[in-house]
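Sharing a structure here in structure tokens format.
Every protein chain but one is kept in place in this view of the complex.
For chain A:
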Amino acid sequence: MIHSLFLINASGDIFLEKHWKSVVSRSVCDYFFEAQERATEPENVPPVIPTPHHYLISVLRHRIYFVAVIQSEVPPLFVIEFLHRVVDTFQDYFGVCTEAAIKDNVVVVYELLEEMLDNGFPLATESNILKELIKPPTILRTMVNTITGSTNVGEQLPTGQLSVVPWRRTGVKYTNNEAYFDVVEEIDAIIDKSGSTITAEIQGVIDACVKLTGMPDLTLSFMNPRLLDDVSFHPCVRFKRWEAERILSFIPPDGNFRLLSYHVSSQNLVAIPVYVKHNITFREGSSQGRFDLTLGPKQTMGKAVESVLVSSQLPRGVLNANLNPSQGTYTFDPVTKLLTWDVGKINPQKLPSLKGTMNLQAGASKPDENPTINIQFKIQQMAISGTQLHTHPHTLQLQSQSSSSQLTTA
């Protein structure tokens, strides 16, 4: 299983190492650096790298490489999944998972890693249990700790690990009992030049924040469970009841967690809530190109389209872009040739547009590829698939339904 873990930052420094079995020299990472050099983009480093004596499995998140060292056969997904779980835990603890945050809390990180793996095999990965073992640092607690000299390691040892419900700690008490459920749906679509949809699929998750006293047993049902084509659950959901009655019955973990994620079958027609009118041309001979982009809402059921972000990778020949946005701001990075336009909210009366010219390298011929345009946006209070929740025994408040989407125009 997992022998050692190295954390490597974007500039290639190993800033943390942890060994669970005998110590593996950090020179093993040289193989990783080699692969990193070969890859043009940071994302292109292969996740699995063989070296003469070890195997390196790496995960890149928040511009930090988490490199696990393995010595023998193990399912690679096992390691990858675990590394992601580690990152999630860090994020949960420190709010962000950056090099600075990890360096500041190196002791907590070490304690966490110690609890999460024993001899390279995962021991406790549920954040509920970990939080009981090691309290997450807060400003208040750090202050109190420095004054009183107390620690952030739990005084009592957790009982959760032994209970039948390993994801929930016992003895939870709240004065206000509340539970929130967020339905977040994402459309992921590829749209071709002429505007017809090549693929479109809807992915959804239900994130919950449950603050209830004791051991609550919740039941949730859907208005139209047939919509959900494929689901995956938090381990707390009773699978048999879902199979039989399409009802979600579960004892929730305390705090924030992802209850389920689902996929809406792509056989149904998906209405894409925005459209793009584009006209990007390069004239043969001249060193100029025209750029014209207009966005507009479409079938949004009256909801506002927010946080619109357009990005496009312009051809390599483009030197500079001289554009004029009707709203929002745009940036063009002349090194990576990435154009980003932060639009903000779309006003249906006055459609946002970005017009102007691009300067090409002198003498370069007309680029033959069409740039792809990525559009990200959010629509609050709307579920594209029409998913609706019912709540059963406890009256629960439905906080918000939002959907964010990503479109790619090819």
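The rule is simple: a residue touches a chain if its C-beta (ideal position, glycine included) is under 8 Å from a C-beta of that chain, and two chains touch if they have at least 3 such contacts; residues count from 1.
In this text, contacts and distances are computed from a predicted model.
Chemist: Which listed name, "DNA replication complex GINS protein SLD5", "Septin", "Alpha-1,3-glucosyltransferase" or "AP-3 complex subunit beta", is the one UniProt assigns to the chain that has been left out?
Modeler: "AP-3 complex subunit beta"
Chemist: Which residue from A:219, A:287 or A:380 sits in contact with the chain not drawn here?
Modeler: A:219
Chemist: Check each of A:34, A:118 or A:333 against the chain that is not shown and name the one that touches it.
Modeler: Per the contact definition at the top, the residue touching the missing chain is A:118.
Chemist: Check each of A:100, A:223 or A:271 against the chain that is not shown and name the one that touches it.
Modeler: A:271
Chemist: Using the touch rule from the top, list residues of chain A that touch the missing partner.
Modeler: 1, 14-19, 21-23, 26, 40-41, 43-44, 46-48, 50, 55, 57-61, 70-78, 80-82, 84, 106-107, 109-111, 114, 118-119, 121-123, 125, 149, 151-155, 157, 159, 161-166, 170, 190, 192, 194-201, 203, 214-215, 217, 219, 229-235, 238-241, 243-245, 247, 249, 251, 258, 261, 263, 266-267, 269, 271, 275, 299, 313, 315-316, 365, 368-370, 372, 374, 392-393, 408, 410
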